[in-house]
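Just one protein chain is left out here, and the rest sit where they should.
For subunit A:
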């Protein structure tokens, strides 16, 4: 690994690991989604009409299928928002706390610092995905769904991918936090992304909207093509490159 990137990555991992914001977000995303999924599934089992109406196509599903579907519905919006807040913090804090001036005039370039931030964030996202799916698997067994069969594993696997996708789709928050020199522009961007994705899903064009495609795929894999899913990867790729470019050209002029 390149020395400068290794140094920046070590530093970012250290900051992430020590952060209360990241710790709190980990608990909220993992336990929050698990508790919401568990309680909505239990309410649906009990025949709660309002919850069944919210579940749409999953109202008639049962067992692991319903659990994974409900979790995907919640993760598509809640996960993206949670990840967006963390990424907005990781970038925006340097401006809000004034530490950004210490990231100039170093052997490690600012673009490398941003690359290290994005890498650390992506690795954390993968860890959250594993933790969330593990907790949901335990929840499913405890709820009496029995040992997961191949179909259930496939559903949980798609859920794992969805959580990772949700993290990657939060990448525009890094660019927005840089352009806006703080946390709030990044958080606002994540909220806006979730709202637009929901509107696209409701309007029926979600599969071609990269931010909505992974969520639809996790719930109804047959409705989303590989190309539509792959398009979702363009969001982190383009916004990650834009964020690195913005850090490379950064000036402390406002």
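Everything that follows uses one rule, which is that contacts are C-beta pairs under 8 Å (C-beta built on N, C-alpha and C of every residue); 3 or more make two chains touch, one makes a residue touch a chain; residues count from 1.
Just so we're on the same page, contacts and distances are computed from a predicted model.
J.: Given the options "Carbon-monoxide dehydrogenase small subunit", "TROVE domain-containing protein", "Extracellular solute-binding protein" or "ABC transporter", which would UniProt use as the protein name of the unshown chain?
T.: "ABC transporter"
J.: For the chain left out of this view, which of A:53, A:105, A:142 or A:226 touches it?
T.: A:105
J.: Kindly note down the residues of subunit A that lie in touch with the hidden chain.
T.: Counting over the whole complex, subunit A touches the hidden chain at residues 3-4, 7-8, 10-11, 14-15, 18-20, 97-99, 101-108, 251-253.
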